[in-house]
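Excluded from the complex is one protein chain; the other protein chains are retained at their positions.
Just so it is clear, A, B and C label the chains in written order, and each chain counts residues from 1 on its own.
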Amino acid sequence: MAEYTPSELMVIVAARELKDKESVLVGVGIPNLAANLAMRLQAPHLNLVYESGAVGSNPTRMPLSIGDPCLVTGAKSVCSMYEQFAYYLQGGRIDVGFLGGAQIDKYGNINSTVIGSYKTPKVRLPGSGGACDIASNVKKIIVITPHEKRRFVEKVDFRTSPGFLDGKQSWKGLKLQGGGPYAVITDLCTMKFDESTGEMTLVSLHPGVTLEKVQENTPWKLKTSEKIEQTPAPTEKELTVVRALDPDRTYLG
Amino acid sequence: MAEYTPSELMVIVAARELKDKESVLVGVGIPNLAANLAMRLQAPHLNLVYESGAVGSNPTRMPLSIGDPCLVTGAKSVCSMYEQFAYYLQGGRIDVGFLGGAQIDKYGNINSTVIGSYKTPKVRLPGSGGACDIASNVKKIIVITPHEKRRFVEKVDFRTSPGFLDGKQSWKGLKLQGGGPYAVITDLCTMKFDESTGEMTLVSLHPGVTLEKVQENTPWKLKTSEKIEQTPAPTEKELTVVRALDPDRTYLG
Amino acid sequence: MDSGKMMTMKEAVSRYVKDDETVYLAGFTHMIPFAAGHEIIRQKRKGLTLCRATPDIIYDQMIAAGCAKKVVFSYAGNPGVGSLRCFRRALEKGVPNPIEIEEYTHFGLSGRLFAGATNMPFLPMRTNAGSDLPANNDSIKTIKDPYTGDEVSIVPPLRPDIAVVHVQRCDENGNAHIWGITGEQKDAAFAAKKVIITTEEIVSESVIRSDPNRTLIPDFVVHAVVQEPWCAHPSYTQGYYDRDNEFYMQWDDITKEHESTMKYMDEWVYGVENREQYMKKLSAEKVIKLLPKACYSQPVSYGSV
Partner (left out) sequence: MDSGKMMTMKEAVSRYVKDDETVYLAGFTHMIPFAAGHEIIRQKRKGLTLCRATPDIIYDQMIAAGCAKKVVFSYAGNPGVGSLRCFRRALEKGVPNPIEIEEYTHFGLSGRLFAGATNMPFLPMRTNAGSDLPANNDSIKTIKDPYTGDEVSIVPPLRPDIAVVHVQRCDENGNAHIWGITGEQKDAAFAAKKVIITTEEIVSESVIRSDPNRTLIPDFVVHAVVQEPWCAHPSYTQGYYDRDNEFYMQWDDITKEHESTMKYMDEWVYGVENREQYMKKLSAEKVIKLLPKACYSQPVSYGSV
């Protein structure tokens, strides 16, 4: 079996979640690799929309920022910042959005604002950017994150982007048009969210990973699905394509 | 003294009201002629904005509709319909707007919607278009209209575009950013509006017109300014320029 | 990439325009998709709610043909000429059938479409106060501005069932370049649930991708693409043909009576099968008169890094 890095694994598992003809709001780094990988495999008509207003980009190199000029030259369309958020995101035109963050809790609430208190921060993080807007408006939120105990927490210090709050009932009260958190993909496993309660639930263990290892790195008693799947290992094809997308290994590690 | 038609007179008198560097929202016909005349005389840096989104047009012929392609080719800028109303008009960027209408009353309220009742119209007119938006948002409204008794009425059948309502006090309650009606220019005279009450007031009689003639064609007792001016007759230069702007006499009659 | 969206006007109307739906044929004076309106008339759609800032001749024709049950508008005139007589006949006399109306200012109606395109809950705007319009239209409401305490006018989003948007050029998937007066073209495409793009020219995707800032409508909001040269006549398409002002003036005479209107319709709408046949009926002299001289934009470089 082929060797691969944790980042390669996460990119590949995330790419498999994307269906042909879906519209994906793409960030730089891992999500960009996942979307471009999916496009070259099962989802040739994936519609890539970037936060910077570019649509249907055709980059000739790895984009190094969300507003890289290579995302504009040869794109299908480009619009202003307010227009991107208004016509595409608020317009309900996006199927899948990727989010990351410093902390995530069992209902998929995400903190990318501050560690400690807001007024007297221990560590000040960059803040929402478009994250809260994406969480509120896309049909499926996919979170990609290393599976570390400091990232998976009982309660986030600051709720930058709403997940299911403290459960699906209270989330329904927000009347957001988005579908909320859909999957959390780590280097250890894939978790989805319970249909009725909105609680994060282990559904698939990545190759060679045990349930115990996942639980060790999750500070609450992690719910598991009735039947836990085994994530299929990355194929040669998946690895070849993803490596060609990031030849300098800027994001693949 | 040169001969001229009533339309030529109205165009020329209206043009004189425009100051250099003002931004003017221009409609087709008489207002377009007035703005272009002013630009060629005392106001070379007049900024012409058209309701269709064209800015700084440089038409090679008489525009025959507000959206004539000759207003776009060679213009400085053009934007969408919502943008035109939002960025320019609501944005408070327009100094002068021209309005016409089927009926106007002594407080400058204008009807361009219906003669008779709204539900069972005697004559259905085109409606507001941008008129109400213009009336609400530009600093000075200039109305150009033939001085006919059926047009000057005690009370408009339908208030399409607000003037000073029933006086300046009630108008202030609307908190509009616009300055309200500024001048009414007819083929007989120029009327402005009383600073404190907002009532239409005769300020200048056109050449050869008597106060009696104006009053005859105005169904209420028309207020007059302390000293009634005599409108200077159109000059040769004004006539030459305006006639060159409409060589087919589409609007000059 | 052939996405299977390319079809004839007949197919597009048959597949996507249904009785009793809300329709927006876009275009502020510019690029009004007359050929689509004519096909809707030929396919005898009924009970339509016709939305447009300026109903123009196209809706006057659809009203005369009995397609309309309601008109949502802001300026019901023949621009530069006068009345829309068929609209007035339906409203004042119920001929050929009575119609309801729902009326806004230009800002109000274009605002409703913008709010629909961007899925705003509602749109606050500085107009309507002091006008008699709100008293005659329950959709125009007021709200208290929490920042100032002032009363503010608001309108709700407009989400038509179907929009038809004419463009100068697009690729086979509907990525569309638009220039000249852009009116409500983009907003109509984003606000509507189904979108038919009609185009003067189909160009390769590489032409579109050479200038992404010119692409106001991206393919993934588009359901059907119809290549239909001269679609907008007697209105115009910037860079392709001028407005037929002569016809706009003739329309006033043609529509003096319902009968004379229908005589025109019999010849120019029912009497032809499609836009190609319609164009064959125009004189060469007329067509030549409408052709502009070329006048090109200075290119820009996007750069390749």
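As a working rule, a residue touches a chain if its C-beta (ideal position, glycine included) is under 8 Å from a C-beta of that chain, and two chains touch if they have at least 3 such contacts.
Predicted model only: the values in this text are computed from it and were never measured.
Colleague: From the list C:Glu21, C:Glu102 or C:Asp211, pick the residue that touches the absent chain.
Modeller: Of the listed residues, the one touching the omitted chain is C:Asp211.
Colleague: Decide which residue listed in C:Phe87, C:Phe190, C:Phe220 or C:Tyr240 touches the omitted chain of the complex.
Modeller: C:Tyr240
Colleague: Which residue, C:Leu91, C:Ile154, C:Cys170 or C:Met265, contacts the hidden chain when the whole complex is considered?
Modeller: Among C:Leu91, C:Ile154, C:Cys170 or C:Met265, only C:Ile154 touches the chain that is not shown.
Colleague: Applying the definition given at the start, please give the residues of subunit A touching the unseen chain.
Modeller: Residues 28-29, 51-54, 64-69, 72-74, 78-82, 85-86, 89-90, 113, 118, 121, 124-133, 136-137, 158-162, 165, 171, 174-177 of subunit A touch the chain that is not shown.
Colleague: List the residues of subunit B that touch the chain left out of this view.
Modeller: Residues of subunit B in touch with the missing chain: 23, 45, 47, 54-56, 58, 60-61, 69-70, 72-78, 86-87, 90-93, 177.
Colleague: Spell out the interface residues on subunit C facing the chain that's missing from view.
Modeller: Residues of subunit C in contact with the hidden chain: 119-126, 141, 143, 145-148, 150, 152, 154, 156, 168, 177, 179-180, 182, 207, 210-211, 213-214, 238-240, 242, 292-305.
Rule of thumb we're sticking to: only the chains that are shown with their structure count from here on.
Colleague: Going only between touching chains, how few steps reach subunit B from subunit A?
Modeller: 2
Colleague: When I count C-beta pairs in contact, which pair ends up with more: B-C or A-C?
Modeller: If we tally the C-beta pairs in contact for B-C and A-C, the bigger total goes to B-C.
Colleague: Rounded to a whole Å, what is the gap between the Cα centroids of subunit A and subunit B?
Modeller: 57
Colleague: Let me have the rounded angstrom distance from the C-alpha centre of subunit B over to the C-alpha centre of subunit C, please.
Modeller: 29
Colleague: What is the distance in Å between the mean C-alpha positions of subunit A and subunit C?
Modeller: 40
Colleague: Could you tell me which residues belong to subunit B and also touch two or more other chains?
Modeller: Where subunit B is concerned, no single residue meets two or more other chains.
Colleague: Considering subunit C alone, which of its residues make contact with at least two other chains?
Modeller: Each of 186 in subunit C touches at least two other chains.
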